[in-house]
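A single structure is presented below for examination.
On to subunit A.
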Amino acid sequence: MSKREFTLDKLKRELGIQPPKELTEYVREITTIRSKIINCLRKDGELTVKDISLKTGLPENIVFWHLMTLFKYGIVEPTEKTDDGYYKYRLRGEAHG
Partner candidate 1 sequence: MEGGNKIRIGVYVCHCGGNISDVVNVKKVVEEVRKEKDVVVARDFMFMCSEAGQKLIEDDIRSGKVNAVVVASCSPRLHEATFRAAITRAGGNPYMYYHVDIREECSWVHEDNKEEATNKAVRQIKAAIAYLRHAEPLSKIRVNCERSVLVIGGGIAGLRAALDLAESGLTVYLVERAPFLGGNAARIGRVKVFPYEKTAIDIVRELIERLRKMGNVAIYTNAEVENVSGYVGNFDVTIRVNPRYFRGKPNEYEIEELKKICPRKTRDEFSYGVSERTAIMLPPFNGAYPEIPAIDMALCDKCGLCTKVCNKVDLSQESQIIHLKVGAIVVATGFKPYKPEKGEYGYGLPGVVTLQELVGIINRYGDVVINGKRPRSIAFIYCVGSRQRREEGRKANEYCSRYCCIAALDVAVTIKEFLKGVTIYHVVRDVRSYGVNELLFEEASRQGQIIIKYDIDEGEPQVTYINGKPIVKVKDVLTEHMELELPVDLVVLVTGMEPSDGTADIAEKLKISRGTDGFLQEVHPNLGP
Partner candidate 2 sequence: MAKVNPKLIDELKELGAFDISACYSCGVCTATCPLAQEGHEFPRKIIRYAILGLEDKLISSTEPWLCYYCGECTQSCPRGADPAGFMMAVRRYLTTHYDFTGFSRRFYRSKVVELISTILLFTVTVLSIYLVHGPIILTRVDLDSFLPPHIVELGDIVILVVLSALLLTNVYRMYRLTVMARNIPFTAYIKEFVRTVVPHFLTQIRMLKCNRNTLNWIMHILIVYGYATIFIFVVVFLDLFQTNVLYPIYSPIRLGGYIASAALLIGAGYAIYGRLRKDTVMRQYSHSTDWFFLTLLYLVVITGVLIDAFKYMGLPMETYIAYTVHLGLVTPLLVLEVPFAKWSHLAYRPFAIYFTRLNDLSKARTVQVTA
Partner candidate 3 sequence: MFINDKPKWIVLALESGFDGVFVAADGTDCPYLRDCTERTARHVKEAQELLSGKGIEPERVKMAAICSVCGEAFSRLINDFYSRLVELGPIRVRAMGGDISQKILERAELVQGSFEYDVVVIGGGIAGMEASLDLAEMGFKVLLVEREPTIGGKMFLLSKVFPTLDCASCISTPKMAAVAHHPNIDLWTYSEITRIDVKGRGDFEITILRKPRFVNEDLCTGCGTCEEVCPVILPKEYDYGLRGRKAAYIPFDTAVPKKAVIDIDKCIFCGQCERACPASAIDFTQRPRIYRVKAHAIIIATGYRLFPAERKVQYGYGKVPNVITAMQMERLLSPTRPFNSVLRPSDGKEPSSIGYVLCVGSRDRTVGNPRCSQVCCMYSIKQAQLILGALPLADVTIYYMDIRAYGKGFEEFYQKAKAMGVKFVRGRVARIEGLPNGNVRVIYEDIDEGKVKLAEHDLVVLSVGLLPNNDDILSKIHGAKIAVDELGFIVTDPSAPTQTNVEGIFAAGCATGPKDIPDTILEAASAAARCAAYLRSLRQEKVVPVEVVANGGR
């Protein structure tokens, strides 16, 4: 497998294209957000969106959006609901960022 020529390299060579800078920056940013959230959960266990927001300094809606995406990919799962209608979330098994 290591000697296999990847089709991606071929495409890059043929077209001479690079991903746009804004895109790579965007990806770096979301990766940071993701790892912040995951680290936070890893450290403190079960947390609500508000808790994570306070700990990471990220806005609540951003935290929630990423949590739901992590939930989709099976990295995070909800646990019980608090009285005021917020769920708590925790990492599912061994999470990897």
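On how the list was made: all candidates are chains of the complex that A comes from, given by their letters.
What we mean here is this: a contact is a pair of C-beta atoms (placed from the backbone, for glycine too) under 8 Å apart; a residue touches a chain by one contact, two chains touch by 3 or more; residues count from 1.
Please read these numbers as outputs of a predicted model, since none were measured by experiment.
Only one entry among 1, 2 or 3 touches subunit A in this complex, and that entry is 3.
On the subunit A side of its complex with candidate 3, the touching residues are 6-12, 15, 17-20, 23-24, 27, 30-31, 34, 48-50, 53, 60-61, 64-69, 71-73, 77-78, 81, 84-87.
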